[in-house]
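What you see is the complex with one protein chain gone and the rest in place.
Right, chain A next:
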Amino acid sequence: MTTSALTSQPHSTWRQLFSSLFVSFSLVLVLALSSQAQAQVSLEQYKFDDPAQESLFRELINELRCPKCQNQTIADSDAPLAKDLRDRTYLMVKDGATKQQVVDYMVARYGDFAYYRPPVRTSTLVLWLGPLAVVLIGAAVVLWRVRSGSEEAQLSEAELAQLARLQTEKQDKSE
């Protein structure tokens, strides 16, 4: 094995890993977006005179979580409870409730669980800081790999000659 093989091999594996990760991530993203488009239930029955109220209603039902079908918003879910909560949201918005009032109403009954934007508390810090920590750790690992890789590559002529001498010496000894 030559020294160039030693240093270039990890680099190409990392590149391969990153490109395959990128491809699979894009695939997942495309799938998630297309399935979300299919899941919308009919909202025709909810009529508004005020377009601002209508957009508030749509915003809310896409941020409130269905307690029964736990990984869907109340806009996505066909569950009877999701419909009840949509109806309640509709009535409250029609009556002129603000976004915060509707969210508070749901959280008071179903807990923080009911809202897809959890509040920042000590118990929820991991939700807010976890992704950041993962990115930082990832960046640190990549930096470390790149730096240690380039150090290995920057052997001077004299060092290369020394390395070759050591290798031949070792071979001589083992023979």
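Note that in this section a residue touches a chain if its C-beta (ideal position, glycine included) is under 8 Å from a C-beta of that chain, and two chains touch if they have at least 3 such contacts; residues count from 1.
Everything that follows uses one rule, which is that contacts and distances are computed from a predicted model.
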Check your understanding: Missing chain's UniProt protein name, "2Fe-2S iron-sulfur cluster binding domain-containing protein", "Putative ABC-transporter integral membrane protein", "Simple sugar transport system permease protein" or "DsbE family thiol:disulfide interchange protein"?
Key -> "DsbE family thiol:disulfide interchange protein"
Point to revise | Residues in chain A touching the chain absent from view | key: 67-68, 70, 80-81, 84-85, 88, 107-111, 113, 144
